[in-house]
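Up next is subunit A:
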Amino acid sequence: MPKIKVDGQELEVAPGRKLLDVLEEHGTHVPHFCWHPGLKPHGNCRMCLVKVNNSRKLEVSCMYPCTDNLEVTTKGPEIEAARKTVMEFLLINHPLDCPICDKAGECMLQDHTYKYRHGLSRFHEDKVIKETKDLGPTVRIWGNRCISCTRCIRFTDDVVGTGELSLVNRGDHGMADVHPDVPLDNPMSLNVVDICPVGALIDKSFLFQARVWFTERIETTCTSCSRGCNVTATMHKGEVKRLQPRRNDDVNGFWMCDAGRLDIEWLKSPARLRTARGGAKDVADQLRSAAGRVGIILSTSATLEEMFLAKQLATAVNGRIGFVSLDQGTRWVSKSGFAIETDKTANRRGAATLFGKNLGFEDVTAGIHSGDLTHLVVINAIPNLAWPEDIRDATKKVSWLAVADVLESDLSTRAAVVIPSAAWAEKDGTIVNRDGRVQRLRRLHDAPGAAVSDASWLQEVLVHLGARKTVVSAEGVFREAFPGMDYGKVGNMGSALPAIATDVPANTVQK
Partner candidate 1 sequence: MAIDRPTRLPMEIEEQTEGDLGGKRMIVNFGPQHPATHGTLRSIMEVDGEVIKHMDLEIGFLHSGFEKISEARTYNQTVVVSDRMNYLSPLCNNIGLSCAIEKMMGIEVTPRCAAIRVILYELSRIADHIVCVGLQAMDLGAFSMMLWAFIERERLYDIFENVTGARLTTSYTRVGGLMRDVPHDFKDQVKAFLITGRKTVREMENMLNTNRIFMDRCKGINKIGKADAISYGLTGPLLRAAGVPYDLRKNRPYLGYEKYDFELVTEQEGDVWARYRVRVRELYESMKIVEQAIEMLPEGPINIGDPEVVIPHKNEKNNPQGGMEGLIYHFKNYMYGHGVQPSPGEVYLGTEAPNGELGYYLVSDGTQKPWRWRVRPPSFYNYQAFPEMCKGGTISDVVSGLSSLNIIAGELDR
Partner candidate 2 sequence: MTWLWFFAKIGVALGIIFSLGPVCIMGDRKISAWIQGRVGPNRVGPWGTFQPIADILKLMMKEVIVPDGVDKVLFLGGPLIVFIAPVFGYCVIPFGNQIGEEKLQVVNLDIGLLFIMSVLSVGVYGITLGGWASNNKFSLMGSLRASAQLISYELTFGLTMLLVVMMSASADPLKSASVDLSKIVLHQAEYGWNIFGGATWWGLPSGLIGFVLLFTCAMAENNRLPFDMAECEAELVGGYHTEYSGMGFAMYMFSEYCSMILSASLIVTLFLGGWSFPYLTDPADHSFLAGVISIGVFFTKICIILFLYIQLRWTLPRFRYDQVMSLGWKTFLPLALVNIGYMAVIGVFLEKP
């Protein structure tokens, strides 16, 4: 293990690691543009210069390997002067675009200029003009702003493996660009926007939507597939404006897919259910009278808490429970191993944990067709779910139907009781990803109209039925379900799924 000295402080590092990696890990901040922890180092921006004892000149720390007895100095007039000069060069051709650039406020160039470049520009010549164009369906490039750090190029080359982007032209005319007729159109394309240290690459869906310094950021989890990527939601005036991946090496690394990122439009869709027809009391009355003849169909996008409560409900009315889930497309794996799952529901693993491996709805529909079941409760959290014909037929057959859904469907128009559900962004809860990791969903904004979270109306029904005492928060339900656990222990990064409470009534799903 080589030993190095950083600003007089001794460190022991694994051999072969790059210096900047170690420094960042150690907490010594060294400014950089082209280096990104998820990408291979390139060493072109020259911002991460440090002084080492092995060399007379300043060295680029992102490319410098740690060797034994290396002494590193990260501060000092020499280094500052070098940084200042690098900054000045980077800025001479940068357009005065802060007013119209969406990156302003989270822009590394701004931050580093403020911190490391003291002084005003001495550049009087005309700036180089580069083009502004769409790189693909999702990303637009302002060539003028590009500082040729090649982060995006390395991303498409090394992470995605599609390699659409490359650096065109030389010197101060250089900018990232796509090959003609090959648009930047891969399932992870929008990650280049996040890693762009300046505002050259812009997400077209977020273009001019909000200034980032007005926004609020909330850490939550993506529900678009069973991977459960950790994301940060950018909130502005009570709306989710965008989702960005949040680093979690155990789940998604630094990235997320475009599909999950853009799957926020339906939250404010006019098709959202906003008004209730009937309520928890009606459901409770009907189910009480029909005890033993009740079927419950639950989507595997429901949170753990909702599943737990649905299970309680099934026990209370001696009903059968069935599941509906959604599989789409084929599994896509990037060059670096980032996969997009076919299972588009967020919590199938959680359902499997609570209810066993067999997660079908055939048991319920068969019961309905045979006439055993006359009452059906459908609880769905999957947007635009194409309902299986079997369920559709079954809903037509039952004598009483209750639907809790996020979007309008033919089921909800037909139902006797309709309860508008809060979508994933409107409720607290936990979901379990395909690897069995419990992760938090956080309430980002208010639910539309009269929509309530499934956890709360299910509890109300249970209270009416006498199966519960009171209505508690989602966290309260979670504590009931998993004794000794709470949201604090789940944390922002998730944790392993704990054991479920043993005193919960046995699984009533009849097989």
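Here is the rule we go by: contacts are C-beta pairs under 8 Å (C-beta built on N, C-alpha and C of every residue); 3 or more make two chains touch, one makes a residue touch a chain; residues count from 1.
On the choice of candidates, all candidates are chains of the complex that A comes from, given by their letters.
Computed from a prediction, not measured in an experiment: that's the story for all the values here.
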item: Candidate from 1 or 2 that touches subunit A, complex-wide; value: 1
item: Residues of subunit A touching candidate 1 in the complex; value: 91-92, 94-96, 98-99, 104-105, 109-111, 113-114, 117-121, 123, 213-214
